[in-house]
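With one protein chain removed, the remaining protein chains of the complex are shown where they sit.
Chain nomenclature is as follows: A, B and C, assigned in order of appearance, with residue numbering initiated at 1 for each chain independently.
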Amino acid sequence: MSIVIPLLILVLPLFMFLFLGLAGCKMSHKLAGWLGCLGMGTTTVLAYITALTYYYNPEFTSAAGERLQVVIFNQTWLQFTDYLVIKLGFLLDPISALLLIVITTISFMVHIYSLGYMEGEKGFQRYYAFLALFTFSMLGLVVATNIFQMYIFWELVGASSYLLIGFYYTKHSAVSASKKAFIVTRFADLGFLLGILILSYYTQTFNFIDMTNNPGGVLMCFEGATFMGCSLLTWALILIFVGGMGKSAMMPLHIWLPDAMEGPTPVSALIHAATMVVAGVYLVARMFPLYALEWNASTFIVVVGAITAFYAAMVACTQIDIKRILAFSTISQIAFMMVSLGVASEGEGIILHHGVGYMASMFHLFTHAMFKALLFLCAGALIHAVHSNDYTHMHGMWRYMPVTHITCLIGCLAIAGIWPFSGFFSKDEILAACYSWSPMVGAWMSMVAALTAFYMFRMYFLIFWWKEHPIHHGHVPHEAPLPMRIPLIFLAAVSCCCGFLHFGHFVSWNRMPYDIHIELGIALSSVGIALCAIFIAWKMYFKENDLPVKMKNMLPRLWDWCYHRFYWDELYMFVTHKIIFNGICRPIAWFDRHIIDGTMNGFAIVTNKCSYAIRGLQSGQVQMYVWIYLIGALILGAIGVLFLLG
Amino acid sequence: MFCCGVYGFITRKNMIAILISLELMLNAVDINFALFNRYLYPGHMEGMFFTLFAIAIAAAETALAIAIIINIFRVTRNVDVQGLDKMKL
Amino acid sequence: MDYSQFLAMKQEIGLLIVFLLVFLYDTFLPQRAGKGLPIVASLLMLVLTVAGFFTCFLGSPDVTAFAGMYATSPVMTAIKNILNIGVVIVLIQSIKWANGELMIMRRGEFYELLLVTLFGMYLMISARHFLLFIIGLESASLPLAAMVAFDKNRYESHEAAVKYILTAVFSSAVFMMGLSFVYALSGSLYFNTIGYAIIGQHSTMLCIAIAFVIAGMGFKLSLVPFHLWTADVYQGAPTSVTSYLSVISKGAAAFAFLVIMAQVFGAVYEHIWSWMLYVLIILTITIGNLFAIRQKNMKRFLAFSSISQAGYIMLGVIADNTMGTAAMMYYILVYICSNLAAFGVIGAIENATGRVSMEDYNGLYKTNPRLSVVMMLAMFSLAGIPPFAGFFSKFFIFTGALAVGTVAIYFLVGIALINTIVSLYYYLLVVKAMFISNEECVIPTFRSACSERLGLWITVAGIVFLGLVSPIYNWLLEITAPIASLFV
Partner (left out) sequence: MFENLLIYFVVIPVVMLAGLALCQNVKQIRAVAVIGSCCLIGLSTWVLCEYLAMRAAGEDAPMLFCGSWEWFAPLNINLAVGVDGISIAMLMLSSIIVFAGSFASWKIDMPKEFFLWLILLSTGVFGFFISIDLFTMFMFYEVALIPMYLLIGVWGSGRKEYSAMKLTLMLMGGSAFLMLGLIGIYYHSSVDGVHTWNLLQIAQADAIDHDWQRFLFIVTFVGFGVLGAMFPFHTWSPDGHASAPTAVSMLHAGVLMKLGGYGCFRVAIYLMPYAANELAWIFLILTGISVVYGAFSACVQTDLKYINAYSSVSHCGLVLFAILMLNTTAMTGAIMQMLSHGLMTALFFALIGMIYGRTHTRDIREMGGLMQIMPYLSVCYVIAGMASLGLPGLSGFVSEMTIFVGSWEHADAFHRVFTIAACCSIVITAVYILRVVGKLLFGPVQDDHHRKLTDAVWWERLSTVTLILGVALIGCFPNFFVNLIKFTFSPAIFAVLGLN
C-alpha cells in the first residue's frame, strides 16, 4: 500500500488543527466549521479506503488466510539506545483498521453535529481545532507501531481531552473537571510509563510486533526476574494496564469520567464515550498475546473489570444528570470489554474458546462506539432543547422530539442487548466468553447486563414519558436542527444493523477468520433478563407513580451510596487535599522556607552574632590591645611547642 | 624586667608611666643581647652593637611618643590612657 | 672599605636623592612655591619608579654588600618598584589634601616623613642582617606615628597616633626580645647564619622566639591578634596616610616577613611556624571579616577588610615556594591598586563633603556615577571577582598555597575561600549602598580634583588590566624563579 494515504490520514487532522488554531481567529464561525468538517470528511474517506483495502485486498492476507500486520511506514523519531528507538509509524492490522473506521466515523459525525450544537458559541474555531487535534492523536494512537508511540499519542489524547473538557473555561466546574481528568489519567500514565520501562528493559524493544509475535521470547527475557513473588512481566503488564485503567476509567481511577461531562456534549460523545476511553481496551488488545501469558495479569483485568462494571451500573441507576448516567454506563460497558479481554485466555498462553473474548471485546468496542455516541448525541439534542442536563427538566419529550426519541430508543435497545440491535451480538459473545472462563463471572456479568437494561430504560422512560413536559416560561422544546439530526439517524442506522456483520472474519485474536456462533442458551437467557429489566423499568418509570420513591425508601442506605457514587470522589478529595496537599506539600514548603532557608539565613545570622560577640575585643583601650597581643604571642609560642612535640 | 615592663604597660593609667614601662622592656632586650653576647658568644660583638642601636631607637621612640602625648595633653588636658577610646568596636 | 658597594643600593640612593631634593625644595624655596611641592614630589617619585623599572629590566644582578648585611636581587628590585608605584599613586591622590589650608606650614614634613618611611621599608626588604632590619623597621614605623598625628585639629588623629606609637614600640620590644632569643640560640644576626644554625634545633625557646618574631611582624601586617591598633589608626589618620599605611607599609612588611620566615626559619617550617601561621591566617581572615561586617565608617571598614586581606597575603608566605612568592608580590601589586582606588574615592568624597559613613554613600550612583563605578571596581577587585585583577591575584595565591599539597593546606584554603563569601558580603554592602539604596540626603554631585581623578584612573587601569595582561604575572614568576633555593 502506498504511503500517501495513511500519511494523509494522520497529517490532515494535524494540519487542520494547526490551521484552525493559528488562523481560526481570523475566520468566521461558518467557514471554520465547514473547513473542519471538510477536513474530517476527507480523512474519513481516506480511512475507509485504507481500512477496506486492508480487509478486502488479498495482498494483506497470507496464504493460510491469516491477516497480516503491515507496517506502512516507520520513521525513527528518537533514539535512546541501539535497540530502544521510538519510531513514528503506521501499523495496519485488523484492530487498527477497525479503530480507524470507528474513530473517523464518530469524529466526522461529531463534526457535523457540532455545526448545529455549537452554533454561536464563543471559541467555535478553537473547538474545531481541538477536535482535529484529538482526532489526530487518537489516530496516531491506534496506528502506533510501538508502545512508546502509543504512549506519546496517549498523552496527546489526554491533553486534547483536557482542552475539550475545559472548553467552557470560564466555568469553574469545567476547569476543575478538566484538571481532574488530566491529573487522574496522568497518574495512571505513570503506571503505563513504568510498565513500558520494565518491559522494554527486559525485551530491549518497544515494537509491538516483536513483542506480540514472539510471546515466548518475551517470557524468556523475563526469566527469573521477579518482584514480591510475581514475575516482573506480570508487574509490567499490570502497570501498563493501570495506564489503560486511567484512560478507560476503571475503578478506582474512574472518577474523572463523570466530571468530564462538563465538556460540550459532542465532545463527550466522541472522546468520553466512543473513542478515547476505549484506548485502554485497545491497549490491552494490542498486547493481548502477552496478557495471555500471564494468568495473574489477565485475572487482575477480569476482577477490575467485573467490579467496575457492576459498580458503574449500580451508580447509573440513581443518577439524575443524563450525561452522568451515560458516563457511568460507558464505564460499565468498557468494563465489559475489559472483562472480555481478560477472559479470553487462561494464562500460560492458553486461549479459551478460540479467543472469542478478544473478538467479542473488539466487537463490543465497535458497536458500543456507535450506540453510545448515538445516545450521547441524543442527550446533546435534548440538552440543546431544554438547556439542562437534568432529566427532571425533561419528561414527556416524545411529543416534541420525535427523531431524537426514536433514535434514542434504538440506542437504548442496542445497549440493553435486544435482538436484532447491534449490542445484542457483541454482548452475547462477551457473556459466552465469560461463562466459558468461569460461570461465576458469567452470571455476574449477566446481572450487570440486566442492570444495564434497567438503568438505560429508566433514563429513557424518565426523559420521554413519565409525565407531560413541564413547560417553563412558554419555552417549548424543539426538535434538533438538521446538522444534528443527520448524525443521529446515521448512527441509529448503524446501531440497528452492524450486529449482523461477520465480525469474526475481520478481527480475531490470531487474525484468522472466525465464525461467530450465537449460543442460543446464553442469548435467550440474556435477552430474557434484559426484557425483564426493561419491564421493571417500564413499571416504575413509564407513568408518574411513587414506586421509585418507595424503592428508594426501602433501601435508603444503598440508594444513598449509589447516588453519591460510593463516595469515591470524597475519598479522593480527602487523599489529595488532606493528605497530599496539606500533609505533604505544605509541610515540605514550610520545611523549605523555615528549615532549609532558615539554615542558610542561620549562617548569616550566626556570622553576624559572632561579629557582635567579638566586638568587645576592639575596646579602644591600648592596654587591652597589648594584653591581647601578648597573650596571642604566647599562645602562638604554645602552638609551636605543641606541634613540635606532638 | 621584660615582664615588669609588660605589667607596667598594662596596669598604669598614666601614659608617661606606660612609656617608662616600654623603656623597661626595651632595656630588658638590651640586657638580653649584651648578656647572651658576653656569656654565650664572647667571640663576636654583634650583640653589643645591636644593643647600642636598640638604645638609640628607644630614645627616638620615646621622643616621638612624648611629642604625641603632649599633643594629646593639649587637647584633653589629661594623660589618662583609658580615656583614649573614642574610636572602638 | 669598598665604596663601590654603594652601587648595589641604586634604589636606596635614588630615594635618598629624591628625599634630598624634596627637602631642599621645601627648605629653600619661598612659601609661594610650596604649592608646587606635592606635584614635584609626585613627579620625582614617578621618575624614581621609572628608573627603578629600567634597572629592573636592564637586569640587576644578585648583589650583596656590607659584609652581607645588605642584598639586592631582581625580586627585591621588583617589590620596591611595586611599592614605588603605590607611593606614586598615594602621592598623586594626596595632592589636593596636601594643598589644603591646614597643610600650608607642614607640607614638606609630610613628604619627608613619607620618604623616610619608604627608605626604611627598602632597608627592611633588602636587609640580610637583623641589625639593618631593625633600623629599617623602626624608620619605617616611627615616622608613621608622626604622620598619623598629622591632622592637628582632629582629636582622633592624636588618639590614633598614641595608640600607634605605644603598640608599635611594644611590638618592637617583643620583636627584639624574640631576636635576642634567636641570637642566644644561633650566636649570629645574619639571616643565613641563623638559618644554618637552627637546623635541627627544636627547642621551646626557638618556638617562643619565632612566636615573638611573628608577633612583631604581625603587628606591621596587622595579623590577628596583633591587629587591634589597625582600625583605630586607620580611622583616625588622614586618609592619605591611611592609604599609605594600608598598602605600602603592609606590602613591604609582607615581603620582609616572607624573607625572614623563609631564610631565617626555613628549616623549621614544617615543625613550627607553618602551624603558627595556619592559626594566624585563619584567625586573621575570619576575625577581620567578622569585624568588617558591622563597620559603618568607610575607613574603619577598609581597615578590617585590609586585615583579612593580610591573611590572604600570608597564604603566599605559607606556600613557601616561588609560586607563592610571585603570587604574593602580585597580590600586593593588585591590592595596592584596588585599595588605593577605594581610598581614593573615600578621600575624594571626604575632601569634597567630609562624609565617611557608609550610609552617606547611599544613592551615590545617581549623583556621582563615575566615582561609584570606581568604588565598585575596587570592591569587586578586593572581593576577587573576575575579570578584575583581584580575582587573578586571589586565584594565584591560592594556587601557590595549594602547591604545598597537604591536607592541612587544603583545609586552610577551604576556610579562606569560605571567608571570601563573607568578605564578598560586606564589599557588596558598599556596592548596594551606592547602586541600590535610596537616600534623602544623597551626596551632591561634585567634581573631584584633577589629581584625584588622575590617581583613580591609574588605579582603575591597574584593576582592569593587571589581571588580564598576563606578562606582568609571568614576569614576576620569572624573576622569583632564581630564589627557589630559599625554600628548601
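We adopt the following convention: a contact is a pair of C-beta atoms (placed from the backbone, for glycine too) under 8 Å apart; a residue touches a chain by one contact, two chains touch by 3 or more.
Small disclaimer: the values here were computed from a predicted structure and weren't measured.
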Which displayed chains the hidden chain touches across the whole complex: A, C
Option from A:172, A:502, A:539 or A:578 whose C-beta touches the chain left out: A:172
Residue of A:539, A:586 or A:609 in touch with the missing chain, whole complex considered: A:586
Contact with the hidden chain (one of A:23, A:52 or A:78): A:78
Contacting the left-out chain in the complete assembly, out of C:50, C:67 or C:421: C:421
Option touching the unshown chain, where C:205, C:282 or C:402 are the choices: C:402
Residue numbers in chain A that touch the chain omitted from display: 76-81, 84, 86, 148, 151-153, 155-156, 159, 162, 166, 169-172, 175-176, 178-179, 182-183, 186-187, 190, 193-194, 197-198, 200-201, 581, 584-586, 588-589, 592, 596-597, 599-601, 604
Touch residues of chain C, complete complex, unshown partner: 323, 380, 385-387, 391, 395-396, 398-399, 402-403, 405, 410, 413-414, 417-418, 420-421, 424-425, 428, 431-432, 435-437, 470, 473-474, 477-478
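By definition in this document, only the chains that are shown with their structure count from here on.
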Of A-B and A-C, pair with higher C-beta contact tally: A-C
Between chain C and chain A, distance of the C-alpha-averaged centres to the nearest whole Å: 77
Length of the line joining the C-alpha centres of chain A and chain B, rounded to whole Å: 95
Touching two or more other chains - residues of chain B: 9, 18, 81, 84, 86-89
Where chain C touches two or more other chains, by residue: 162-163, 166, 170, 174, 231-232, 294
Touching residues (chain side chain B, partner chain A) in the complex: 6, 9-11, 18, 81-82, 84-89
Contact set on chain C toward chain A in their complex: 162-163, 166-167, 170-171, 174, 202, 204, 206-208, 210-212, 214-215, 219, 224-226, 228-229, 231-232, 271-273, 275-276, 279-280, 287, 290-291, 293-294, 422, 425
Chain C partner contacts - residues on chain A that touch it in the complex: 604, 607-608, 610-612, 614-615, 617-618, 620, 622, 624-626, 628-634, 636-644
